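Of the protein chains in this complex, all but one are displayed in their positions.
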Amino acid sequence: MLDKDGIAKRIAKEIKDGYYVNLGIGIPTLVANYIPNGINVALQSENGLLGMGPFPFEGEENADLINAGKQTITTLPGSSIFDSAESFGMIRAQKVDLTILGAMEVSENGDIANWKIPGKMVKGMGGAMDLVASAKNIIVAMQHVNQAGESKLLPACTLPLTGVRCVKKIVTELGLFEVHPLGGFKLLERAPGISINQIKNATAGKLIMDTEVPEMEA
Amino acid sequence: MLDKDGIAKRIAKEIKDGYYVNLGIGIPTLVANYIPNGINVALQSENGLLGMGPFPFEGEENADLINAGKQTITTLPGSSIFDSAESFGMIRAQKVDLTILGAMEVSENGDIANWKIPGKMVKGMGGAMDLVASAKNIIVAMQHVNQAGESKLLPACTLPLTGVRCVKKIVTELGLFEVHPLGGFKLLERAPGISINQIKNATAGKLIMDTEVPEMEA
Amino acid sequence: MINKVVVSADAAIQDIQDGMTLMLGGFGLCGIPENCIAALIKKGIKQLTCISNNAGVDDFGIGLMLKTRQVKKMISSYVGENAEFERQLLSGELEVELIPQGTLATRCMASGYGMPAIFTPAGVGTEIAEGKEIRNFHGKDYLLEMAFDADFAIVKAWKGDTAGNLIYHSTARNFNPVMAMAGKITIAEVEQLVEAGELDPDQIHTPGIYVHRIFQGEHYEKRIENRTVRTRN
Partner (left out) sequence: MINKVVVSADAAIQDIQDGMTLMLGGFGLCGIPENCIAALIKKGIKQLTCISNNAGVDDFGIGLMLKTRQVKKMISSYVGENAEFERQLLSGELEVELIPQGTLATRCMASGYGMPAIFTPAGVGTEIAEGKEIRNFHGKDYLLEMAFDADFAIVKAWKGDTAGNLIYHSTARNFNPVMAMAGKITIAEVEQLVEAGELDPDQIHTPGIYVHRIFQGEHYEKRIENRTVRTRN
């Protein structure tokens, strides 16, 4: 079974040299720690920054330099700053190669719900609806089941949608899944020590797999 | 009768303190020379400059600094540079207070034709169609009649239009005219030494006037 | 050049009326017009509709205007951690319209660019699309979203000059330039106000034509919402 860092680490392998990547809040943020050596990427923060660097050293925080999670961060050599309209302009124009974000539910046709639970205080969708409507490649990082033990990989989402037919891959603590063009979650890799049966039991949506499903490399 | 500088001088009196003004090629360019003392204006050049200054001194021309007429110019303290989309964005958003341009024909409902003569090589409309479609105040500077001696103030334009119902005032060598909201050219001022009859004879469109029409102040 | 300087935040906001629609720049607590918010509270202008990406926190930013019940409606993309906000929302005292962040930014920009409406795919297939016109271009669906119409835009910049030109610092830029373009009247507060001519024309982020009033603010707190650091080894 993967922990949060394990999920982030597996997702990091999906990043190719030269990618511009937008990382959502939560597990996706951890992905930055596992980008392989020799892979040059630039992180886009939708509040208006390309080339986001690590957190500043203590005492070097700058209130004017934050990421989309409102965390103090740094720039890297080659960074650029722009306004919010240009930021979402480059997102809509698909200049960002990969978007990694969390989800409450994903459906077997790639719909995603991650912004609203009816009856609970709604904080807003932030930039998520723009990102999922435009990104050419979206990977979801999430737990396989919710706190009630129910599968988050569903035939259809039950929560209000953030976007439709947009998720390409999902990494959970149990494995790596691809959303099949004709519908269904195709299991590509099992997490270390996880059996096919464990995955079947935790997946409410249609599960597809080849006869042999490899275990994820460490 | 006004010469070109006289026309420019009369138009300059229409400029109010704090105006942003776009000047077209030809007579309108001369208006910059007659802006009254104490009137602060900023000239917008649609290739991407606010705060256009005079021509550079000989030897100080900069190939990177030109106006919409491709003339070498200078900036003034407080100038700003921007791209072509932002330039026409501010024009469309009516941030430019006054547009002054030349015309081949103006109709009595304020239509303007100034870009194309059928059968002749067409060079293009440049920024004129954007300017006339968006400007809240347009003054036309032109000769009252064409080279064939025909009136350019017409019931309806005969040439292909640049924009419709947009011209507010016209200054020719014969006088200052306002386009009446219900149609017609209202004569507001006669050029020095010009009689009402001279103006009537040179104006094909409907001419409107009060019983007394003052002569233009020098 | 045209001089846009006013003496203070109080002077800058003096004709803002109850019931008006304001755009307020900033992302989270970063790049917010602290001085103008204080002046709006001091003057007690009420029933405001505020277009702002966020609503501040309980004791800073727009949160301060919520506490004094000056806001009738928030138009935002994310309203974050704000207990008073939540209380007013649940009690029905406060109206909230949630909009995708890119749509919010682009509806501001549309206004500044004289475009009455724009097309965006954000929200297609979601409840955001309800009642909106959907149009397909090249096989993809887009929503038609209208340009915002705001009585005032209030922005915060780093440097500004007397002609109203603005330069922002780092990610405190965010929504400020697109809102600066979009206000019927735009008020800019700056950390440093300089004479026209001191800023390089090539480095202006917001040309002065968009700015109607400018003043140098004071006592910037620039609060950090989420301080994250690395420790040195």
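Letters A, B and C mark the chains in the order given here, with residues in each chain numbered from 1 onward.
The definition used in the following text is that a contact is a pair of C-beta atoms (placed from the backbone, for glycine too) under 8 Å apart; a residue touches a chain by one contact, two chains touch by 3 or more.
Everything quoted here is computed from the prediction, not taken from an experiment.
By the touch rule given at the top, the unshown chain touches A, B, C in the complete complex. Although one chain is not drawn, the whole complex shows that of A:G18, A:G193 or A:P214 it is A:G18 that touches it.
Across C:I118, C:I134, C:V194 or C:V229, the residue that sits in touch with the chain not pictured is C:I118. For the chain missing from the display, the contacting residue among A:V31, A:I91 or A:I194 is A:I91, taking the whole complex into account.
Here one chain is not drawn; of B:G163, B:G184 or B:G205, the residue touching it is B:G163. Between the chain not shown and the residues B:E105, B:D130 or B:E189, the one that touches is B:D130. Although one chain is not shown, part of subunit A still touches it, namely residues 17-18, 20, 40-42, 44, 49-51, 75-82, 85-86, 89-96, 134. The missing chain lies against subunit C, touching residues 106, 113-121, 137-138, 140, 142, 167-170, 173, 201-203. Annotation for subunit B: contacts to the undisplayed chain at residues 45-49, 54-67, 69-73, 75, 81-85, 87-89, 91-92, 111, 121-130, 133-134, 160-165.
Here is the rule we use: only the chains that are shown with their structure count from here on.
A centroid comparison over C-alpha atoms places B as the chain most distant from subunit C. Core chain by CA centroid proximity to the global CA centroid: C. One simple way to say how far apart two chains are is to compare their mean CA positions; for subunit A and subunit C this gives 29 Å. A straight line joining the Cα centres of subunit A and subunit B is 56 Å long.
Put simply, the C-alpha centre of subunit B and that of subunit C have 36 angstrom between them.
Shown for subunit C are the residues in touch with two or more other chains, of which there are none.
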